[in-house]
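Note that one protein chain of the assembly has been removed; the remaining protein chains are unaltered in position.
Let's turn to subunit A:
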Amino acid sequence: MTEGRLRKLVLGDTQADRVVPPSGFTAQLTLFVSGAMAFLAVFALALSMASGRLADQWASELARAATLRINAPAEQRAAQTEAALEILRQTPGVAAARALTGEEQAALLAPWFGSSVPLGDLPLPQLIEVTGDDAGYDAQGLRLRLQAEVPGAVLDDHTRWREPLVDAARALRRLAWVSILLIGGATAAMITLAANAALAANAQVIEVLRLVGALDSYIAQAFIRRFTLRALTGAAAGVVLGMIGVWLMPEASDEGGFLTGLGFQGWGWLVPLLIPPLGALVAFAATTRAATKRLGELS
């Protein structure tokens, strides 16, 4: 497309626009469809970005954190804990190791036992929170050494339940992307249908224009411009509403679990702004294709 044509398409040629009669109902349908699709796309995008974030977060946080459990008779527990902490301090790749206090352990169990149970009387194992540094530590080597020196220690590096969670988050992100692609495809399909309907409804107008010497490109442009602008306007409205919807979602919190983290963060808020131009691009391509095909079929 030449620069002149592009400029004409964007700025418009008000006189040329008038040759195609205004079509109230189709116009509103196109606006509605592109608005609704953009709205859905915002949510799919939010879901994809949030699940991506979760997957990365879980993968890195859980990979670095581990728990050491000391199952020992009450009288040996303190000594074994001290020995385990000593080993952990010497282990390369362990950034910090800290024995949880009795209150912290009680808080962890409170959801199951309630706060009225005297947990202090129960023979609870001692938990040690282990935080690895970025390089990580050799979990297998650590296990062997603990086995030899602290018989009651069990190292849980979270691998067992980390992998399915990360897999689930990644699958969610994939689904969100597939949804975005489907939304784009559905928009293209619906705009093609609407453009075909408009071209068919205006067959007589097209015939008259051909008769007085209009080029196909001139006729096509009148339709392309309309549908592109409608898709742009509709998508912009849909994106604004969708972003307000996402903005109104509760903040990420520990109580709400992973469901409340669905939203955009920082620069992520700019990504949905790409939806209206992309929608317009889809409409442009769909209408161009429909118009070229239709006009080619006419004599």
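Keep this in mind: a residue touches a chain if its C-beta (ideal position, glycine included) is under 8 Å from a C-beta of that chain, and two chains touch if they have at least 3 such contacts; residues count from 1.
The definition used in the following text is that contacts and distances are computed from a predicted model.
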Note to self: Can you work out the missing subunit's protein name as recorded in UniProt? Choose among "Rod shape-determining protein MreD", "Branched-chain amino acid ABC transporter permease", "Molybdopterin-dependent oxidoreductase" or "ATP-binding cassette domain-containing protein".
What the structure shows: "ATP-binding cassette domain-containing protein"
Next item on the list: Looking beyond the chains shown, say which of A:E129, A:D156 or A:D216 touches the absent one.
Entry: A:D216
Note to self: From the list A:D133, A:E149 or A:E207, pick the residue that touches the absent chain.
What the structure shows: A:E207
Item checked: Contact footprint on subunit A, counting only the chain that is left out -> 15-16, 18-19, 21-22, 204-205, 207-218, 295-296, 299
